[in-house]
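A single protein chain has been omitted from the complex, and every remaining protein chain is retained in its original position.
On to subunit A.
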C-alpha cells in the first residue's frame, strides 16, 4: 500500500464514520434495511469501495459474527467498525452475519501471484500451517475465514496488523505471522488474493 493510498483511505473512512453516526440503527429496521448501511462501504454488489476494505459477501457466518462481536467489544480496533458495531445487538450481528454469508463470494479478478511469490508463499504456508485451519485452498469454514480471493490490500493490511499486534483479536494469528518476515506477508497477500 502506498502512503498516498493510505491517506485517501483514511480520509474516506473519516467521511463515512461521520456520515454513519447519524444513521444509527433503528430498532425496527429489518435486516435487509440494516444491511444497506454496510453496502455503502462493503459494496452494493459485494465489491468494497476501497481495496483496503474487506469482502464480506459469502464469508462464513461464524467468522463474520465473531468479528462484529469483537468490534463491538473493542477487542478488534477500527474506528469505523467499532462505531457501527456499537449499535448492533447480538441478534442483529448474527442476522447480518447470516445475511452476508448467504450472498455469493465476489470474484475481484485480482492478478495471479508471480512464480517467485508463489514459491515464497508455499514455504510460509508450510511453516505457518495455514492450510491446517484455512484449508488447503484457503476457503476456511465456520469461524475460520475464507482468505482466498480476498482483496489484496486488505489482506496485506490485516496481516500486518496481526503481526504488529494492532489487530488483537486473535493472539494465535499474531504469533504465527510474527514468525514470518514482512516480505512473506507481501507474497502471501499476492498469493491468496490471486488464487
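Rule of thumb we're sticking to: contacts are C-beta pairs under 8 Å (C-beta built on N, C-alpha and C of every residue); 3 or more make two chains touch, one makes a residue touch a chain; residues count from 1.
The working rule: contacts and distances are computed from a predicted model.
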If you had to name the missing chain as UniProt does, which of "Cell division protein FtsX", "Alcohol dehydrogenase", "Ferredoxin" or "protein-glutamate methylesterase" would it be?
"Alcohol dehydrogenase"
Out of A:41, A:81, A:94 or A:156, point to the residue that touches the absent chain in the complete complex.
A:94
Contact residue for the chain not shown (choose from A:58, A:83 or A:135):
A:135
Could you tell me which of A:43, A:62 or A:83 touches the chain that is not displayed?
A:62
Tell me where the left-out chain touches subunit A, residue by residue.
60-62, 65-66, 69-70, 73, 75, 94, 97-98, 101, 126-129, 132-137, 139-144, 169-172, 174-176, 178-181
